[in-house]
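With one protein chain removed, the remaining protein chains of the complex are shown where they sit.
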Amino acid sequence: MTTETADRAEAAAGVAPAADAGFLQRYGATIEYILIPGAALVGALAVFGMFVALFGKNPLDLYFYMYQGAFGTWFSWQNTLTRAAPLILTALCTALPAQLGMVIIGGEGALLIGALSATSVALAMPWAPPLVVQIAMVCAGVIGGGLWITLSGALRQYRGVNETISSLLLVYIGLAILNHLVEGMMRDPASLNKPSTREIGAANMIGSIPGTDVHWGLVFGLIAAFASYILIYHTVFGFSARVAGGNIRAARIVGLGVNKLILTICFLAGGAAGLAGMVEVAAVQGRTNANLAAGYGFTGILVAFLARHNPLAIIPVAILLGGISASGGLLQRRLGLPDASVLVLQGIIFVFVLASDALYGRIGFLKGKT
Amino acid sequence: MADGSIGLWTVPLAVFGGAIRVSTPFLFVSLGECITERSGRINLGLEGTLVMGAMSAYGISYLSGSPWLGVLAAGITGALLGALHAGICSLPRVNDIAVGIALMLFGTGLAFYLGKPLIEPTAARLPAIDFGWWSDVPQVRAALRINVLFLIGVALAPILYWAFKTTRWGLLIRTAGESSDAARAMGHSVLAIRLRATMVGGFLSGIGGSFLSLFYPGSWNEGLSSGQGITAVALVIFARWDPMLCLWASLAFGGAAALGPALQSVGVTSGYHLFNAAPYILTLAIMIITCSPKRTLTGAPAELSITR
Partner (left out) sequence: MEFGRISRRNLLQGGAALTLGSAFGMGAARAADTTIGFIYVGSRDDYGYNQAHAQGAAALKKLPGLKVVEEEKVPETDAVEKTIESMINLDGASLLFPTSFGYYNPHMIKMAKKFPKLRFEHCGGLWSDTDPKNAGSYFGYIDEAQYISGIVAGYSSKSGKIGFVAAKPIPQVLRNINAFALGARLANPKTTCQVIFTGDWSMPVKEAEATNSLIDQGVDVLTCHVDGPKTMVENAARRGAMVCGYHVNQSPLAPKAYLTGAEWNWEALYPKFVKMIAAGEAIPNFYRGGLKEEIVKCSPYGEAVSAEARKHADDVKAKFLSAEGYAVFKGGQLDNKGKTVIPAGTDRGQKDPELEKMDYLVEGVIGATS
């Protein structure tokens, strides 16, 4: 990537007028990072518009309702941000290990285990003041989810088990454990037709950001994303991780503790997803039950890949996907489209954005006309 | 057994029957993915292909009245999705795992979108061959009503094993998977080989889907796959890219899926959630036992993005 950027800058400097060259040299790469995904998005929306036109719907209506449902009103914005909040956290579960070249797709499992741990801790300390309970829940969620993904990392390092598969299998196992406990040992006898744990209590709920309906999970997500960005790009630890991600052998040669790196990153990744689980309990459900398996972990994988595993890029991508799912309801109600249209649209956007990766460094005016 | 019950024998019989009934989609998807991965690509999108195959098979069988036409349609749909995957992956710097996830969403979404009107109608179903004629026990006869697709799948495994070892095509696919430079040096286009391998993989996965909707459970609905495609992709890595191991792994998975309900039917009722998760726990346990950090993923194609 670095050599390409240099090539591009060189080409720009050689041909274009000096002032422009300086501008492009400095910002060419940034412009690309905005322009190319933007164009891919427009292309995907155009294809999706054609798709619905095949079924006799007016694409202009489609775009209008998508805008209205996702960003058209203050309510729509809150709807979008609420849906984006867990996605930022679960996306980190895939994006962080990706720095080391690992593909972890088990965020959903870490979310469930995080939620279960956080609930257990809250139920175990009914005497404690809310703030203490909440802090304990955050810790439990992070540790529970963190250890769950660390298990995948450890199996890879110490047993050679592929982390993609183990993390996926752990999702199903985590869900089975959750269901088993919620319908058995941890069941609140009063939760009749929806087997659930006991409630953590209204006082222990973390509530919404003042002035909005968006819960604090959004703030947690933003903090986690910024912290991850600083960790990966501005610390020695992050530098080592990126080196190891580029070449494990090289990392070993320069004396990096690869095992420690992998386990730490896995812990942080799982911790982020576990935190998402804690937020679902403490801000939304108030207890643990099967409703927590709502697929946030799986959508998070999509967010991470679309954001090219950049912790900061995860934020706008999560908001975009939150917006799509927020507007999905309006598409069903106004245009009579089935719920699956959201999946189709996500798939098309994803395909376009991925295919557009091929364009980097190849856009004529950004590298000057040669 | 005057009352027609076979008591505790239900469990081994159900596991045996389940191995035959439930394994076929796993078998087709894992064999298809085996071909694709041997050529150096991973297609995680086969979950979408499976669901899309199930939907299109059901739709075509319903419209035409011929289930075999449905199977063919499922295969073609799968091959097209495979071509799409290969096409996008052939662009420079595109990550094949990510494209797979995208196509998983796209395939599932498209199948749900187009499949809405197909949930209620009943389509013509694939026939079964009665291998249990020799038995007087109806349970055994039922377990031995076997679909041709299962037999094709079972036959396909050794054929693929042989083809990878001895045929020119097998060699080409393996070369593309082990070293794209070597394949290029031999004068072959790696992209073209991978395109074909991914299309064949998609074709087989689509047929796996047609088994779901046209034989067992035997109708189209949105919960039909419940992750069988993605599990089958995991099976390939578990089976170390060996078609014969894919066969055994698929059979084990099918049998394990039948374990939970069968145990309940003989009175083992506690912890049914954990028994239902048996296939996943079993796979993880076997991987932990059989893998070793020293010989990570023996048999793995060197060009595969997850092993590089």
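Should a chain be cited, it is by its letter among A and B, assigned in written order, with residues numbered from 1 in that chain.
Simple rule for what comes next: a residue touches a chain if its C-beta (ideal position, glycine included) is under 8 Å from a C-beta of that chain, and two chains touch if they have at least 3 such contacts.
On a predicted model such as this, the values are computed, not experimentally measured, just so you know.
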item	value
Hidden-chain contact residue, picked from the options A:A154, A:I206, A:I301 or A:L330	A:L330
Positions on chain A contacted by the hidden chain, ascending	58, 60-61, 64, 68-69, 73, 75-76, 79, 82-83, 179, 183-184, 189, 192-195, 213, 215, 280, 284-286, 289-292, 294-295, 325-326, 329-330, 332-334, 338-339
Residue ranges of chain B at the interface with the undisplayed chain	3-6, 10, 13-14, 17-18, 21-22, 112, 116-117, 119-120, 122, 139, 142, 216-219, 221-224, 226, 228, 257-258, 260-262, 264-267, 269-270, 272-273, 276
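Convention: only the chains that are shown with their structure count from here on.
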item	value
Centroid spacing, where centroids are CA-atom means, of chain A and chain B in whole angstrom	29
Contact footprint of chain A on chain B as seen in their complex	48, 84, 88, 91-95, 97-99, 101-113, 116, 227, 230, 234, 237-238, 271, 273-274, 276-277, 280-281, 283-284, 287-288, 291-297, 306
Residues of chain A that touch chain B when the two form their complex	103, 155, 157-162, 164-166, 168-170, 172-173, 175-177, 179-180, 183-184, 301-302, 305, 338-348, 350-351, 354-355, 357-358, 360
